[in-house]
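Each remark here refers to the structure printed beneath this line.
Of the protein chains in this complex, one is absent; all others appear in place.
Moving on to chain A:
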């Protein structure tokens, strides 16, 4: 390992390459972990299977030549200083395991463990493999710590002719008629990916599967160093502290500080890849945004090449889905049935046990007459709609109703009924999806509305809807349980007048209707000015679980679900989209 001569190569960084424990990046990675997960991680390192890649410092037994330490010849010089050592090396692996298991039962600080690891048992260095494990452990402990973007692996047409293949300018054509689902083989992929990496950049790769099969995907961690060497030269720090341990290698260049980590997740049985935003491991944090973006672009460029084989070319296509929640990602782009059946359609994909699924126990051998709860709702819905229009059309009666409603007791009963109905309607629009506790929430949802200003083009259905909404706002407001509140959606949609103004609508759980009051007035002023005015309106939904928030608003009766556009249920499976004609544009059906 301690190569005296370092030649620039294109090889990858070996997993067993050790980083000096005094390196601030190492300290940072370990200090991010909690004590329990750090201890379980250390016990993993001590597993006999892992000894090749992360051996601890052990006291060499006098008569046992078969020690795993033997191949590490550079540890011999530490042997004399054991007695006045704070953490004397253990006699055997089992002893060391015991020590750490003891620490698991004991209470203590994380600091204690980190110190023991860095200054005691792994004083000769933490291998890149160990670093990768620690980093991944952090990812499992904090699933929302990375932002993922989803890319679809699409097959390209095989060129008909050799000249076409050589022509670099020729646009790549997607092979839409292919029946082949791209297959992914990790070792081959890595080999090809390595070939794509430039020689002055060294990377360390580590594959891992989330433990316990929690998520059906394969995680690839790519750790990128800007160094031409794949030996210790690549990871030594210039800080000088490294030179204390290893006087031989006192290099002046440091590359660890500009290292980057990027994760690629390959969901099982799904032609998609999820790429994380690169994060800097180094303490410097000197990376500019452009730099990290370009690394991601590099990876996105390299992945399809690594997946491709002769006469089988692939390209990555962005899918407008970006979230921190891998579970949400898997629900939309994973292997299951839920991919193109989100929102209300989820009842068709729901498992047999799912409550409220219309098609639960949907075997043709089931003799029982199904009692779909939603059919009841739909009927009820129609009744209500009829009511509304009726009530709205006759203004006098409306006002009477308002007067009558307020003091009477039956209103409470009605409120209860309304609430129940809203719940059912929400069930109809959202199905089993968008539950606040399903752990599949996306945290940000951006929409750009490109529809012409509502109310000016009565031809289009959705616009008419909006128009009607404005007219009957009062009636509806009173009809709803929460009087005086206007529709949140309406409000936000009606605010489209302000061109170029980014509007932010926050839905934390079920609250904040600050901008609702500003809804209706502006519309009239702008009426009839221009026939095709398309203001640029951007909506951003924020929150721990955006669609669950929308659902809760529907359940609370704040949003009228009958007029709520489909994209608000999250059924399109995107996190960024442009809306035209009330639908997400360019997202043909289910992304076909």
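Here is the rule we go by: a residue touches a chain if its C-beta (ideal position, glycine included) is under 8 Å from a C-beta of that chain, and two chains touch if they have at least 3 such contacts; residues count from 1.
Throughout what follows, contacts and distances are computed from a predicted model.
Peer 1: According to its UniProt record, what is the protein name of the omitted chain, chosen from "Ribosomal RNA-processing protein 42", "Uu.00g108500.m01.CDS01", "Rab3 GTPase-activating protein catalytic subunit" or "Pyruvate dehydrogenase E1 component subunit beta"?
Peer 2: So the chain that does not appear here would be "Uu.00g108500.m01.CDS01", according to UniProt.
Peer 1: With the full complex in mind, choose from A:143, A:336 or A:535 the residue touching the hidden chain.
Peer 2: With A:143, A:336 or A:535 as choices, the missing chain is touched by A:336.
Peer 1: Mind listing the chain A residues that contact the chain we can't see here?
Peer 2: 176-184, 268-272, 333-341, 344-345, 348-349, 351-352, 359, 362-370, 378, 428-429, 461-462, 465, 562-566, 571, 581-583, 588-592
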